[in-house]
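What follows is subunit A.
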Amino acid sequence: MITAHIMPLTILLPLVGAYIILLFGSRHKILARNVALATAGVTFAMVCFITYLVSAHGTFVYHLGGWAPPLGIELMADNITAFLLVTFASVAFIVLLFASDVLPGEINPKVITRYYALYLVLLGSLLGIVLSNDFFNIYVFLEISSIAAAALVAVNGDKLAMEASVKYLIMSTLGSGTVLMGIAGLYMVTGYLNLDFIASNLSAAYAGYPLTVLMTLAMLVVGIAVKAALFPLHVWLPDAHGAAPTSSSAILSGLVVKVYIAVLLKLLYRVFPLDFIAALPLQASLLVMATLGIFVGSILAIRQKDIKKMLAYSTVAQIGYVFLGIGLFSEKAMIGAVLHVFNHAVMKSMLFLSAGLLIKYSGRREIADLAGLGRTYPLPMIAFSVGALSMVGIPSFSGFISKWYLGLGALEANQLLFLVVLLVSSLLNAFYYLPIVIAGFFKKGTVEVEKQVIPVGAQISLIFLIAATFFFGLFSNIPVSYIAPTIQGLFGMFGGV
Partner candidate 1 sequence: MTLIHFLLLLFLIVCAFFVGRTKDLLSAVIVFSAYSLTMALLWQQLASPDVAITEAAIGAGVTTLLLFAAISRTRRME
Partner candidate 2 sequence: MDNLFYAMAFVIFLTGFWIMLSHANLIKKIIGMNIMESAVFLFLVAIGYVRDGSAPIVTEASSAITYVNPLPSALILTGIVVSVSVTAFALGLIVRLYQHYGTVDVDEITRMRSEEQ
């Protein structure tokens, strides 16, 4: 019974967990923590099971309410979907493990239960966006995710965070309003909301209403780009991710931005035919924006003094890599982009979590003040270093693999310029990450820090993330062989570009 209904149950489980936490109110902190951990853990297990099912039986679909697609809502899991699901569920679980130990000291005790509830709602909505095969359903989950994410930023009542949160909320509502207009346009010319049905009717619609289809595509891409913080629409991101509580920053930078990229993947690779997109200036503009984003994000990151702000600008740059991979429209680059979604989620959450720990124990947010902390707090500093080296793209770390595939993709697409972009941006990354690592271990500290015990949950989650970085850096063929057939299928379907 579970096997047949696993997809809706996976989405429902975190949501129900959130309902239960809210039902008991804000006094039952321990209960909320246990419910949250249990639901996130079981969700992760179910997602792993979905991954297994997909690899064993191939793509499978679920019809909610028993209504077949054009009538009802359809959930669909293929290899890429399953891979993204694992990304979201695993990182969310690990960050929650960290949060369950560190949160009580970081945010107001009155709001802790609500924090857990919002976290679970966010997780559920991310899984919903990835699994859903119905455009309006995706929109509903997008809205859930933006409210929950904005709430997770503002939850502490800190005035900087609240200001960032209002900006974030307004920008992302602007984005989702535009997306909804795009969905309305697609519905207008095709008459369907299901992605597969839209895709099969789109060429007929394009023959009849070419400008409308183009407008729709433009609105959808712009709306999603606002939410995914593609340069130059990234202005809200550094404030929001820099001012949020540690675990919120980790999940926002690691996962929430990525889920919009997942929507864009669905849109560009499943809905709009590839040859149709290749005829538009979309590819060129995506590539230009991605490149500019990589450079501007890196340069602004170098100029930051606040460590969390620096990490947030680094996210702008890394989003550029993923858009680069999508924009190159080649098989290898696509593999690189999907891998980078996962690798960046792991690395960035590790960086944010370790930076959060260092900030918490040293009481300083400035990069210069982190010097020498590696001796007092080895584990967070090691985690930070591993994340930093992986970001730079040192071989045997997972960040190298995605850059490698992006580079191969650039070769495959005969766009050698982007190889240079990759190399130069790696140098830029090294320029702002490595000094922190070196200073952290070898320089003498500027502030005296008392040693405090790091909670066990936080330690375990950091160790997991470090292990994941090495594991996927050394055994990269596991995820690649999982997603490569589907991507080849996507490109094969349209005869390649």
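How were these picked? Simply put, all candidates are chains of the complex that A comes from, given by their letters.
Everything that follows uses one rule, which is that a contact is a pair of C-beta atoms (placed from the backbone, for glycine too) under 8 Å apart; a residue touches a chain by one contact, two chains touch by 3 or more; residues count from 1.
Predicted model only: the values in this text are computed from it and were never measured.
K.L.:
All of these sit in the same complex as subunit A, but only one touches it there. Which of 1 or 2 is it?
P.N.:
Among 1 or 2, contact with subunit A goes to 2.
K.L.:
In the complex of these two chains, what residues of subunit A are touching candidate 2?
P.N.:
Residues of subunit A touching candidate 2: 136, 140, 143, 146-147, 150-151, 154, 157, 159-160, 162-163, 165-167, 169-170, 173-174, 177, 180-181, 184, 187-188, 193.
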